[in-house]
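A single protein chain has been removed from this complex, and every other one stays in its place.
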Amino acid sequence: MNLSEVQTVSPLFNLVPLVVLFPVLGLLLNLIFGSRMKEKTIGILASAASGGAFVVSVILAFALSQHHEAVSVFMADWITIGELSLAWTFRVDTLSAVMMLTVSGVGTLIHIYAIGYMHDDVRHNGDPGRFRRFFVFFNLFIAAMLILVTADNYLMLFVGWEGVGLCSYLLIGFWYDKGKDGIGNAQAGKKAFIVNRIGDFGLLIALFIMFGAFGTLQFDAVFEQAPAAAGGVILAITLFMLLGVTGKSAQLPLYVWLPDAMAGPTPVSALIYAATMVTAGVYLVARSAALYMLVPAAQDVVMWVGALTAFFAATIAVGQFDIKKVLAYSTISQLGFMVAAVGMGAFVAGMFHLVTHAFFKALLFLSAGSVIQGVERGEHHTGHGEGHAELDPQDMRYMGGLQKQMPLTFRVYLVGALALSGIVPLAGFFSKDEILAAANEKSIFIFVLLALAAFLTAFYMGRQLLMVFFGKARTEAAAHATESPSVMTTPLVILAVLSVFGGALNLPGVHSLGHWLEHSIEQGLEVEFVWMVALISLALAFLALIISWTIYGRRSLGKPENSDPLQEKLGSLFIALNQKWWVDEIYEALIIKPIRYFSDEVLAKWFDQEVIDGSVNDIGGLAKTLARAVNHFENGYVRTYALSILMGAVLILGYLILK
Amino acid sequence: MLNVIVFGLIALIVVATALAMLLTRKPIFSVLFLVLNFASVALLYLILGAPFIAFAQITVYAGAIMVLFLFVIMLLGAERAGFIEPLKGQRWIALILAVVFLVLVSILIMGNLLDLPSLHKPDVDFGAPVDIGVLLFENYTLPFLIISVILLVSTIGAVVLSKDMQPVKNVQVVHLDEVTTSGEEEE
Partner (left out) sequence: MPPVAYFLGLSAVMFMLGFLGVVLRRNALIIFMSLELMFNAANLTFVTFASFYHNINGQLFVFFVMAIAAAEVAIGLALIVKIFRAKHQIDVDQMSSLKG
């Protein structure tokens, strides 16, 4: 239904289309004029576009603080068929404002960082001309994500959903001619797109059911009608939506694309896989809170999926050697936390963690990028004598002792790691603790799972810190690494500050974020600060850090070829962790191989060639046979023709006479 | 009663000669049988009170058309055709169709026309040439003229068709002022 309530309580609300239009303008300008502009100009233009969106978000948040109710701003009619009318309407309410601020704010910082990072990266990969392309895609992504969060109906949300999926594909495969065997990156992009498609399919089914049941896709209208609907309908909608969430937010079983997505440049990993795109699933569940609250069964499913993912991914992160892969699995794990939170009904806790996670995960990814480029610079410095392909600048075993070489990066990385581990008073502590408190109230099993995941989180972050920054440099490249330029380190510092003070958003007792979000979504589970839970989580985090120090910090790790010290203790379990429990291989064997076999043998060879081609050929053959049969009559003999004339005449005569 | 017997005899001759025309191997005999056939039919016309038509039949059909046939047979040298029918099923289908046709006609006749009374003996001046002539020139003028044109066309056509068209050889271009002896042309 077309709800064009343009409540212009404050005319500032009408600025909301700009939040999408600025990035679009940026990308268009870069697309059309970029080849003539200098690199710096392109970067600044893109960052300004994203910054403009941020400024508009701030203005909207300010306007909302005066007028807390949601406002819909109608922009254009999209589909009008008979009674069906779907319009592009922006929704400005407290929940979308939170998302807008996070996306555009962190996004702008990453844009600025990317100016410096991509300057080096395109030269490292040998194609300076691709700089412009990167920023075009980056702006496109911001635009799509903002469409997603400002949508007032599920259809626009889906448009943004698909848009970010597309950008993810484009950006993962940015270096499409590089990677394993020359197509590794492109294949990673393909994998991301296809796995996401499965999730999108689930979301589409949910939308179809929703439209069939309610006749509308607009949020308010749907939530109004929802309680009256039959029970099974809401359950189906929410479960199918969950499928979309597992795809986009990388939960079990559709998380497999995210580790492969690390093939994209690091700013991409930071923006899309830390801060924004993957949180779209969490946002979707939070937005549909009214629906989920009606079916506790679906809520439980969401909760379990989130908790299991959190634990599972954390175990894998322990065994990874690539610096970005550790962070990737860490993201999956933290997303599990968020999904579990919104599944429990603690929507505020989930959103809180979403925001703080955006801060410190973006910080960690960007710092990792800084580390990688530092090592690359060090390698360049030492010359290519060691063989360029042998040294993987992302492998932690080849690092070490970077604390001395890259002090600023080290410090911000430390802040991020501690925040992620949940050390008080950094932001991660408060947000994670709120989730754990909610879990404690809800179910002891969930609490145990999440607590174990938190323990492992601290452990693998400690491991990472120790392997990368402490000890002695294990390769020449690491020994000669240099610090990154300020265009890269400045955003890092800003993010570090946010990671430190971000907890203030929703301090226990004050609950500023909670009150802010109250106007948009009803809180399902009231969470109070429980001292016991807080102490347990702190204790686990410290314990994990200490254990990691005993394993990795006490003795020197020696040469890169040495096996991981943990491997000696855990043996084959470590191999399983390192091989990510062979999930990709299992999928390949159980699902992909049969599908490929089916497509190739059954569909292509048998159905297409035999059945379809065969039937067409048979029709042709039939025509030939018929023709040959009729051909008999055209034998050129006059007498035959005469006979057929007589036959016709007798038949007509007979008909006339016998009538 | 006598009429019927006479009719029967003549009908018998008609059918017999027609059959004979069909079945005989030599075309010359076919022509002669057909002439007999036409003569018998002319007799039937007389019975039916159409004297003009009867004599026209003898004159045109038996006298002109059949003579044409004779000439052509003479020209072509009548050859014999083989007895074996090369086309499969032709004979059978033809015979079946013929029988079916007859059956249909008899159904028609017996269904509708048996109760028609016998023909009256025609008046003595019914079918007189005068009457036909008057009708022809007064009511049917246009068809008459068209018929005459058709006959003219067919005559011309026959002449044209039977002309031997051989390519012209040794054409000499003869200028009028150079004419001494007549140039040699071949048609």
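Read from first to last, the chains carry the letters A and B; within each, the first residue is number 1.
Throughout what follows, contacts are C-beta pairs under 8 Å (C-beta built on N, C-alpha and C of every residue); 3 or more make two chains touch, one makes a residue touch a chain.
Not measured: the values here are computed from a predicted model.
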{"item": "Residue of A:208, A:445, A:597 or A:637 in touch with the missing chain, whole complex considered", "value": "A:637"}
{"item": "Subunit B, residues in touch with the chain not shown (by the definition above)", "value": "3-4, 7, 11, 14-15, 18-19, 21-22, 27, 30-31, 34, 37-38, 41, 44-45, 47-50, 52-53, 56-57, 60-61, 64-65, 68-69, 72-73, 75-76, 79, 81, 85-87, 90-91, 94-95, 98, 101-102, 105-106, 109-110, 113-114, 116-122, 126-127, 131-132, 135-136, 140, 143, 147, 150-151, 153-155, 157-158, 161-162"}
{"item": "Subunit A, residues in touch with the chain not shown (by the definition above)", "value": "631, 634-639, 642-643, 646"}
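Assume only the chains that are shown with their structure count from here on.
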{"item": "Centroid spacing, where centroids are CA-atom means, of subunit A and subunit B in whole angstrom", "value": "98"}
{"item": "Footprint of subunit B on subunit A - complex, ascending", "value": "635, 637, 639-640, 643, 646-647, 650, 653-654, 657-658"}
{"item": "For the subunit B and subunit A complex, residues of the former touching the latter", "value": "87, 90, 93-94, 97, 100-101, 104, 107-108, 111"}
